[in-house]
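A protein chain is absent from this complex, but the other protein chains hold their places.
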Amino acid sequence: MADRKTPLLDELEKGPWPSFVKEIKKSAKSPMVQDLLGQLERSYQEKIGHWKHGGLVGVRGYGGGVIGRYNDLPKEFPQVSEFHTIRVNQPAGWFYTSEALRTLCDIWEKHGSGLTNMHGSTGDIVFLGTRTTELEPIFAKLTEAGYDLGGSGSDMRTPSCCAGQARCEWACYDTMGFTYEVTQTYQDELHRPAFPYKFKIKAAGCPNDCVAAVARADMSVIGTWRDAIQIDQAAVAEYATGGKLNIARDVAGRCPTRCIAWDGKTLFIDDENCVKCMHCINAMPKALAPGKDRGAAILVGAKAPIVEGALLSSVLVPFIKMEPPYDDIKELLNAMWELWSEHGKNRERIGEFIQRIGLGNFLEQIGLEVVPEMVTQPRTNPYIYYQLS
Amino acid sequence: MADRKTPLLDELEKGPWPSFVKEIKKSAKSPMVQDLLGQLERSYQEKIGHWKHGGLVGVRGYGGGVIGRYNDLPKEFPQVSEFHTIRVNQPAGWFYTSEALRTLCDIWEKHGSGLTNMHGSTGDIVFLGTRTTELEPIFAKLTEAGYDLGGSGSDMRTPSCCAGQARCEWACYDTMGFTYEVTQTYQDELHRPAFPYKFKIKAAGCPNDCVAAVARADMSVIGTWRDAIQIDQAAVAEYATGGKLNIARDVAGRCPTRCIAWDGKTLFIDDENCVKCMHCINAMPKALAPGKDRGAAILVGAKAPIVEGALLSSVLVPFIKMEPPYDDIKELLNAMWELWSEHGKNRERIGEFIQRIGLGNFLEQIGLEVVPEMVTQPRTNPYIYYQLS
Amino acid sequence: MSAEPAKRKTDIGPPHYEKFLPPVIKENYGKWKYHENPRAGVLVHVAHSGAKLWSVRAATPRLMSIETLRLFAAIADEFCGGYLRFTSRNNVEFLLSDGGKVDPLIARLEKEGYPVGGTGPAITNIVHTQGWVHCHSAASDASGVVKSLMDALFPHFQKMELPAKVRVAFACCLNMCGAVHCSDIAVLAVHRKPPRINNETLPKTCEIPSTVAACPTGAIRPATVDGKQTVQVIEEQCMFCGNCFTVCPSMTMADPENDGISIWVGGKVSNARHEPMFSKLAIPYLPNNPPRWPEVVEAVKHLVEVYAKNARPFERMGEWIERIGWPRFFKLTGLPFTKYHIDDFRHAGESFRRSAHIRQSSQG
Partner (left out) sequence: MSAEPAKRKTDIGPPHYEKFLPPVIKENYGKWKYHENPRAGVLVHVAHSGAKLWSVRAATPRLMSIETLRLFAAIADEFCGGYLRFTSRNNVEFLLSDGGKVDPLIARLEKEGYPVGGTGPAITNIVHTQGWVHCHSAASDASGVVKSLMDALFPHFQKMELPAKVRVAFACCLNMCGAVHCSDIAVLAVHRKPPRINNETLPKTCEIPSTVAACPTGAIRPATVDGKQTVQVIEEQCMFCGNCFTVCPSMTMADPENDGISIWVGGKVSNARHEPMFSKLAIPYLPNNPPRWPEVVEAVKHLVEVYAKNARPFERMGEWIERIGWPRFFKLTGLPFTKYHIDDFRHAGESFRRSAHIRQSSQG
């Protein structure tokens, strides 16, 4: 069948940035991709998508991992009348070997469009477009090769994390180890949706939060430390004389709590007032490092706007030591999930749930003590639900 | 009739701070006050008040100015079975002459308890306690002497203001002149409740806000300026050497926008970024003064918690010249009152009303242009009510 | 406007303030240059003309007998041509054009029991309300608590040795007539039991729809009790604000055992440095203990002392706490942080800590 004409899409082959159109065309030997090109060109002409509301498809025994997709132009583009997405759980930190990549490519070449997202926004390997009949064969081959599906629907979503200790000097705990551990522990929660709504976990090794955990995860695990920042004064002096950095203005002057003093010779940090924001360390990586007493802060509740408005995660546990097998965090997860599953409304994220029942009540229910670190300030309104003893 | 025994209240005659109990006893020749003492002692014993829910009483043709009060122990304390409060509109800035005070005392001695509050929390002279039958006579004598009642109920409440230009070098407009003018202009709105709820006006001459306008008035008029702060460098130098003030730390270091530079000799202010907070001027009154292009910012909506939670006023007009007869402000008031009276719910303060209908809609309705000064930041949620043209 | 017979005077408004201004003010109105604060309670305002105005500020209990007002009048006649004013915080100020009379005036006022002070970085009069003296809503008395507090805080009224002004306010119920919602230290009387409904009187005295509408949490439902139209309260949903009582006399809140006092800190009104701030909860509940409320007095004194010891010059209570952080505030004051301190009303979520900015090292 002759290659389709795609004048509009062709415009997007131009320019220095790698082109997704070129990518699609690279796989255009697949008839599916031919029709995808045609349908997409049509969308570009008409300024409207041609996918219908997703239907429920999946692999046996799993409730998630596949996003069903059908088009509304089956006559014109029959090859993509079914064009489902498969979410494959990525290796922690998105590390691969060439061999691993080839294995995945071979499976996907045989059973799908050959198009992927590396990676989906939650972190999965996304296999973009196949038929219902291919789902079981793909699943069999994936598990054979040691891979499994990721999450979708009202389940625990595929956890993800930054490179952490694999490559970063600032990692305050083993983000990849932790992510692998929770993913394995909660395979059932990941594959069989049983929550009121989705629940995402993201693990960042330090407060720079390179996986946007605070904005995108129902549970955000953010590495931090409890003791003093490690300072190498000699190295500080080098930065001072290096001419690239104005320590007074750019480092001390930008410390959020103004807890850095710099007299031109020695850098003094009032660690009591340091909020572990990372800025000074970021600015002088050779001179400063997080302290030695490391762990993580656990925050909960981030989500996009739907329904009650977007939320960032908020502090649940100000500091916790991160030691395998992370039993305390698992207990916390179990307690939260139990409460939320029982009392959460349909499609109510845990962040919205907490606001509805009140953080104080939530903490009481899951048996966590209330500490002032959880809030920016105590209540200002006098509507207190006093409980008379 | 023998003086009552008030052992508990007597405890409050002790100590250095002037005693309200002594005050009450000073007027104890009045039988009313005798019973008041008795009833109050009883409240102190029982830890509960003995006043019943206020009933509607007043003077002919007025809907406000009197707070009806009856006790729940008419047998024990018949003299205070009726004990109404009269709110007398104070002179702007609470200035008096000895003669004026005596006039008020004479009227109140003849027709009431002889107890007062100088002043009520809204600003009125409060005559504390009299009978229904005394209301008309008191009103006649007050008007005779050139006084009138203040507000209560769902009306414009008695406006009040700081001493302003009468005594303060920082006053950016004539607070007392303005307050007198609006009070006189809106006598009908003040005396005949016709709003959804109360509406308070407070005028502060500068951002120090010595009448707490931003917290306690539905319309808060706060003096400010548009040009550069006036600096007398010589006087600054005196403060620098005076030894009392550390200009770098206490002045520049506390400027909210850090827009002050101090090199030990000259003080430089980046007025573009000055938010007119007053701090540097407060700290060096002999050296600094507000600019010459003076006026006021108009804020709306402050209130106590009932019903939706406490509010501070928010910016409605960032800057306005304050010139008698203040027609532009009157037009603004009329526009706001009209809209609020028509669409406000019963007992919905204007601050709550604005939040319910949306500030954007409110501005459109009253014909004010939207400017970014009205908000700390643009919206973060994407729920935009687009209107397609 | 007014439908009154012509002869009866109405709507004349207050007298014009000009009548009450001393000559020095009339002459220098709007022409002041600067001021000084030589001692607590004394302000000297200097005009561009060079003219000077001395203001001497004396304490008042706000609730005053006409005898006292007449005394003030007499003193004003004797020392300053009869000119005086009251302040927005209920102190009295005598306005002198002769500086020589300041000290004798102060001596006289002290002798009469109206001490001079309250200016500068000090504690001035406590804005307050009616309490048991006149209001039906009161969860405590106002004047008695204020008197007890000011007796204890009195040294700070006479000296100017605090880091900054400390504004203390009192309100006797959640209506907050004292506008305590923005004070360095706010003392707020609270009810802690749901309204007691009088089903006999309610149908006659209350408008049911507006009563239902009055409840911020929707805890009130219409109900029929033995044939009568009345209301019922879902008690778990009641947070004791008392707004139902304001609109409906048959729903009474006052309760001798459980009413009491809460304490809030860190509010401010001025724009100086930090924007205005609400007060935040420090102590959820202290007992009503007339005549001198020792627990409340102790708590407030303690807060002032900890603040005075730790804050830097010009730092208001709330600015100081922001600098050191709330966890440290609770440590320094030794106050427990409880479930009650976490907001759970409309915008509660806005007060959650939505970042990893945590003073991890200040555990100790």
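Letters A, B and C name the chains as they come in the text, with residue numbers starting at 1 for each one.
To be clear about the criterion, a residue touches a chain if its C-beta (ideal position, glycine included) is under 8 Å from a C-beta of that chain, and two chains touch if they have at least 3 such contacts.
Please read all numbers here as calculations on a predicted model, not as lab measurements.
Shown chains touched by the undisplayed chain in the intact complex: A, B, C.
Touching the missing chain, out of A:Q34, A:Q90, A:N273 or A:N381, is residue A:Q90.
In the complete complex, the hidden chain is touched by one of A:R226, A:K276 or A:R349, namely A:K276.
From the options A:K26, A:K292 or A:K321, the residue with contact to the chain not on display is A:K26. Hidden from this view is one chain, which touches subunit A at 8-9, 11-12, 14-24, 26-27, 36, 40, 43-44, 46-54, 60-62, 67, 69, 83, 85, 89-102, 104-105, 108-109, 114-119, 121, 123, 128-129, 140, 143-144, 146-148, 160, 162-163, 165-169, 171, 174, 176, 180, 183-184, 187-188, 190-192, 207-212, 214-216, 222, 246, 250, 254-256, 275-279, 282-283, 285-286, 289, 304-310, 312, 345-347.
Residues of subunit C in touch with the missing chain: 271, 275-276, 347, 350, 354-357. Not every partner is drawn; the one left out touches subunit B at residues 207, 209, 214, 222, 224-228, 256-257, 271-277, 291, 297, 299, 311-315, 318-319, 351, 355, 358-361, 363-364, 370-386, 388.
Heads up, the rule we're going with is that only the chains that are shown with their structure count from here on.
Interface comparison, B-C versus A-C: the pair with the greater number of contacting C-beta pairs is B-C. Relative to subunit B, the most remote chain by averaged C-alpha coordinates is A. Rounded to a whole number, the gap between the C-alpha centres of subunit A and subunit B is 51 angstrom.
If you average the Cα atoms of subunit B and of subunit C, the two centres end up 12 Å apart.
Under the contact definition stated at the top, the residues of subunit C that touch 2 or more other chains are 174, 176, 181, 216, 241, 278, 345-346.
In subunit A, the residues that reach two or more other chains under the touch definition are 380-383.
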